[in-house]
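Of the protein chains in this complex, all but one are displayed in their positions.
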Amino acid sequence: MASHSQAETPALREQFNTEAQQKDASTLGMWIFLVTEIMFFGGLFLAYTVYRRWYADIFAVTSSSLNVYIGAANTVVLLCSSLTMVLAVRAAQLGRRKAIVIFLILTLLLGGVFLGVKAYEWNQKYVEHHIPGPDFHFEGVVQQGPAQLFFSLYFAMTGLHALHMVIGAGLLIWLIAQAGRGRFSATYMTPVDVVGLYWHFVDIIWIFLFPLLYLIDRHLGK
Amino acid sequence: MTEHIDSARTYILVFLALISLTVLTTAVAFVNLGNFSVVAALAIAVCKMLLVALFFMHVRHSTQLTKLVLAGAMVWLAILILLTLTDFATRGLAGVPGR
Amino acid sequence: MGKLPLFPEQASTFAPDVDHLLFFLLAVAAFFTLLIFGAIFYFAIRYRRRSHQELPAVQHGAMTLEILWTAIPFALTMVMFLWGASIYFREARPPADALQIYVVGKQWMWKMQHMEGKREINELHIPLGRAVKLTMTSEDVVHNFFVPAFRTKQDVVPGKYSTIWFQPTKAGKYHLFCAAYCGTRHSAMTGWIYVMEPRDYANWMRGGESTGSLADDGAKLFQDLACANCHKADNHGRCPSLVGLFGSTVKLTTGGTVTADEAYIRESILQPNAKIVAGYAPVMPTFQGLVTEEGVLQLVEYIKSLGPRPAVAEGAR
Partner (left out) sequence: MIPAAAVERENYLNASYGLKSWLLTKDHKRIGLLYLFTITLFFFIGGAMATMIRVELLTPQGGMVSSETYNKLFTMHGVAMIFFFLIPSIPAVLGNFFLPMMIGARDLAFPRLNLLSWYLLVIGGLFALFAMLAGGVDTGWTFYTPYSTTYSNSWVIATALGIFVAGFSSILTGLNFIVTVHRMRAPGMTWFRLPLFVWAHYATALIQVLGTPVLAVTIVLLLCERLLHIGIFDPALGGDPVLFQHMFWFYSHPAVYIMVLPAMGVISELISTFSRKAIFGYKIVAFSSVAIAVLGFLVWGHHMFVSTQSLYAGMVFSFLSYCVAIPSAIKVFNWTATLYKGSISYATPMLYAFGFIGLFTIGGLTGLFVACLGIDVHVTDTYFVVAHFHYIMVGGAIMAYLGGLHYWWPKMTGRMYPETWARLSAGIIFLGFNLTFFPQFILGYLGMPRRYHVYPPEFQVLNVMSTAGASVLAVGYLMPMVYFIWSLRYGKVAPANPWGATGLEWKTASPPPLHNFDETPIVTHAAYDYSTVPGEVIDFG
């Protein structure tokens, strides 16, 4: 490994001795960044836990107003995008430059579909007056306050998740441009790998948001 | 560096497992399990998380350090939520408002 | 200017206890401060550098010492913890026979309501030697009821009740401070606690214009808001009877139960459908915005007056 000289590998930055060291550092850096993301969403999960314990009945009713089928379908869309992402990473590992681009574009498209569906759902909330604020009104619950708390959490959680998706989409566009120029190979694919980690993480957050927001005591309603 | 490359088949199997679990969690939500509903939903979500992390994020082949970092994050998340709950879960036990 | 007080007055049963604990901690702190300062001075002089090339012998540490200076401080801190916790526990739990007074904090004043109907602003008159329990809430932001001479304080939080109690041991006039930052005139949200000899207190209570007891005010409000239309004394109204409610255990439609304390009654007035009594429909409208926090406290007191306090619930405290 030490035989790599800096001239042979232009991608090696000057503070590192070897490419392995550089790749290890980047990957570790991304993992630690994901730790900070876990704690960031952790605050939201905490607020959710506290209020769901307090207002279990109201949360069940308000949760039932979300369309579970759209939510489930969107989960599937996001899982598909994770699959295409991991296949893009695999293509990079194997040095298949064209496949990288194709899978990345698919991932981006699926991410776009997810965001589109999300936008549709939010618009529904607007139409139904389920957006917290002076115009908020939720039929069938007398305690409007806690109902608003649920939707506050809903918008905070899905909103921040969507923001992460948008950032992820930006990263994907950048990756696609780079991959299109053939920058990645079996020996240098760290950016693909690292963005992959991020994308999967955002997927994991949704994996928790879906049951927590959409699936509270569904049996009551139907 | 020896990179471990999983087969596309593995990924597709994992993906199918994830889809099945999504269907399962949705279906289970319509069954009245009482307080167990939350447990079931979270257990399935944790399974899905593990699948994504172990396979898609390659934690299976990662260094001990990466695993340690992840475990640490989980512990800290638990600290945040559980220690806060020492307050919220024991309020009112003293029988005095505000204590 | 000119006065230099060094120690606060002791005017409640808590004060000497807290001060004794303080003296214990001061002794421990003084011991360790002198130990560390002494050692540093001694070593710094005794082992001062005499030549630039000096090379002291290498020491790698000593496990016995490390264990010693871990274990001893830990043991001392555990004494502090237990001693402190026992005082905290007492401060948190008012005695059953405590004199009940209601307090509402708002930017930037304290409003006190006595059971007998006396109201005060930024002043509180209480009898010497009698345990006093304050049930407090805030109309806006977080405040804090702090009486240094009593060595106790408690936050006053909007949206819920909090409790503080003390038993004055010395007649006099004591500072009341708001200790939780609450906005522009935070430092003006102060007042006085007057601890009076019981006879003086009784005279004070009789004097001035008294508008009837707090429960009476609550009863009037109860009529004005037309609560009695549904909450009838017998159980034949559309809503549950409130007689003997306070302190009892209420069965809910969800199958759970709740103890009817101040917080429950307050919630039931402001958010009636949060907890529905088993056998009744959720028909009561909310009174949020129609009743002030003071009004709610009057209603609570009225409802309390409707029935005897069950001895069991009090004994449990």
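Which chain is which? They are A, B and C, in the order written, and residues in each are numbered from 1.
We adopt the following convention: a contact is a pair of C-beta atoms (placed from the backbone, for glycine too) under 8 Å apart; a residue touches a chain by one contact, two chains touch by 3 or more.
Quick caveat: nothing in here was measured; it's all calculated off a predicted structure.
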Chains shown that the absent chain touches, full complex
A, B, C
Answer key for C:V132, C:A180 or C:A215 versus the chain not shown reads C:A180
Where C:I36, C:I121 or C:A233 are the choices, the one touching the absent chain is C:I36
Which residue of A:M85, A:L153, A:A179 or A:L213 touches the chain not shown here
A:L153
Which subunit C residues would touch the chain omitted from the figure, given the whole complex?
1-8, 17-18, 21-22, 25, 28-29, 32-33, 36-37, 39-40, 43-44, 47-62, 65-66, 69-70, 73-74, 77-78, 80-81, 83-89, 91-92, 107, 140-142, 144, 146, 148-149, 151-155, 157-160, 162, 175, 177-188, 190, 271
Considering the whole complex rather than only what is displayed, give the residues of subunit B touching the chain that is not shown.
65, 72-73, 76, 79-80, 83-84, 86-94, 96, 98-99
Even though one chain is not shown, subunit A touches it at residues 13-17, 21, 24-25, 28-29, 32-33, 35-44, 46-47, 50-51, 54-55, 132-134, 143-146, 148-149, 152-153, 155-156, 160
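Methods note: only the chains that are shown with their structure count from here on.
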How are the chains arranged in terms of who touches whom: line, ring, star, complete or other?
complete
Contact counts by the stated rule: is the higher one at A-C or B-C?
B-C
Relative to subunit C, chain with the most remote C-alpha centre
A
Report, in whole Å, the distance between the mean C-alpha point of subunit B and the mean C-alpha point of subunit C.
40
So subunit C residues touching two or more other chains come to none
Overlap residues in subunit A, where contacts from two or more other chains coincide
none
Listed in rising order, the residues of subunit B that touch subunit A in the complex are 1, 3, 5-6, 8, 11-12, 15, 18-19, 22-23, 25-26, 29-32, 37, 41-42, 44-45, 48-49, 52-53, 55-57, 63, 65-66, 69-70, 72-74, 76-77, 80-81, 84-85, 88-89
Can you tell me which positions in subunit B touch subunit C when the two form their complex?
94-99
List the residues on subunit C that touch subunit A in their complex, please.
254, 271-274, 282, 286
